[in-house]
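Handing you this structure, nothing more for now.
Left out: one protein chain. Kept in place: all the others.
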Amino acid sequence: MRQNRAVELGTGLFVLLGIGALLFLTTQTTGRNDFSAAETYVVEARFENVGSLKKRSPVAMSGVTIGRVTDIQFDSDALEAVVTLIIDSRYDQIPDDSDASILTAGLLGSQYIGLQAGGSETYLEEGSEIYLTQSAVILENLIGKFLVQGSSDD
Amino acid sequence: MNLLRELWRSVAEFLRTFGAMALFFVDLLRYSPSTLFKRFNLVVYQVFNAGALSIVIIMVCGLFVGGVLGLQAFANLERFNAEEATGILAGFALVKEIGPVITALLFAGRAGTALASEIGLMKATDQLSAMEMMAVNPMHRVLVPRFLGGIISMPLLTAVFTMVGLLGAHLVAVEMQGVDVGAYWQQLQQTMDLDDVYEGITKSIVFGVVASLLAVWEGYNAVPTAEGVGRATTRTVVGTAIAVLILDFMITAYLL
Partner (left out) sequence: MGPSGSGKTTLLRLITRQLDPDRGRVLVDGVDIATLNQSELYQLRRRFGMLFQNGALLTDMNVFENVAFPLREHTGLGDRLIRLVVLSKLHSVGLRGAADLMPSELSGGMARRVALARAIVMDPDILIYDEPFVGLDPISMGVVVRLVRRMNDTLGISSIVVSHDIKEIAAVADRSHLISDGRVVASGSPEDLNKDSSEMVRQFMHGIADGPVAFHYDAPDYEEQLLGRDNE
C-alpha cells in the first residue's frame, strides 16, 4: 500500500549507500593485497624465534610485499617455530637459497618476513622450504649482549 | 524482611518482563517470513522510516566523531613519536567499538523513539484493536515490518557511520595535522584484519535486533494514553542504551 515512489527511491539509495560503505570497510581498511589461495604457492620456513610475527604478517622482498604468513606452529620435536607462507605465483623465480629474516617495520614494530635473494639456479615452488633463516631480534637479548660486552671491556 | 520481599518482587517482575519479551521476539520471528513475502512493500517503507531518514544524523555525527578521534589519536600519539599510528588507532576504535555502539545509541534516539511512539499511538487510538477486529493481524501489518526495518537498517547505518568516521579522522590527521597519507592508510590496512571488520558488523546486527525489539515492544505494550506513549519512548531509549552497552562488553570479551 505504500507505493510512494519517493519512498522507494530513498530506500534504494540508502541501501546502496549502506552496502557501499560495507564494501569500503571490507576492502579499503584491510590488507589490500589479500592473496587468495588460487594464485599463490605455499612455502615453509623454520625459525628459532619468531618474535611478534603474526598470521597475515606480510612477506616482502626488496621492500615489496609478495606474500603473507598463513600459519605459525611450534614443532615440539625439533623445538623450533614452523612458519607457513604463501607467495604470489607471479614471483616464481625466487632462488631456493634465499634467506628469510624477521624484520621490524616502522617504529611501532609490526614484524614481517624479509626475503634476501640467494644465488641458486633452482627456485622456490609449492612445498619448498627456506633453509636459511634469521630469527627475530629480541631486545632483551640485545641488551644482555651489550651489557656483557661492555663489562668484558674492563 | 519487607525490603527483601520488595527486592524479590522487583526481580520477579524483571524476569517476567524479560520472559514476555523473549516470547514476543519469537513471535516476531515467526511472522517474519510471511511478512517479507506478502508485505514486502511495508518492510521497504520501514527501512526508509528507520534507516534512510536517519542517515543525515548518522553522517554528521560520524564525521565529527571520526574527527575527534583523529584529533585525540594524533595528539596523544605525538607524545610517543608515533603519529603515523593515528590511522590505526582511529580506525580500530571506529570499526570495532565506536561505530557500532554510537550508531546504536543514535538509532535508539531517532528511529527507536519514532517506532515506539508510532505503535503506541496506534494502540492509544484503537487502531490496533480495529485491525484485530477486521481480522488483520497487527503483527503482519505494523509490528514485524518495523522490526525488520530496524534490523536491516542498523548494519547499513553503522557501516556508513564508520566509513564517514574514517574519512573524518583522515581529514583531521592528514589535512590538519600533516600525517602522511600513505602512512595513514597503509598502516591501517596492514594492521586491520577482515575479522575486525566482521566483529564490528556482528555487533551492529546484534544491536539492531535489540534496539528494534525494544522499540516495537515498548510501543506495543504502552499504556494507551498520551502520557503512556511518552513514557514508552523514554524507556525505549534508556533500555536500548543499557542493553547495547552491556552486550558490547559481552561480545567484545567473547571475541577477544
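Per-chain numbering from 1; labels A and B assigned in written order.
Throughout what follows, contacts are C-beta pairs under 8 Å (C-beta built on N, C-alpha and C of every residue); 3 or more make two chains touch, one makes a residue touch a chain.
Keep in mind that this is a model prediction, so the values were computed, not measured.
Considering the full assembly, B:Gln127 is the residue among B:Gln72, B:Gln127 or B:Thr252 that touches the omitted chain. As for the chain not pictured, it touches chain B at residues 121-122, 125-127, 129-137.
Following the convention adopted for this analysis, only the chains that are shown with their structure count from here on.
Note for the complex: chain A touches chain B at residues 1-4, 7-8, 10-11, 13-15, 17-19, 21-22, 24-26, 28-32, 34, 56, 58, 105-108, 110. Of all the residues in chain B, the ones that touch chain A in their complex are 41-42, 44-45, 47-48, 51-52, 55, 81-82, 84-85, 88, 91, 95, 152-153, 155-157, 159-160, 162-164, 166, 185, 187-194, 196-197, 200-201.
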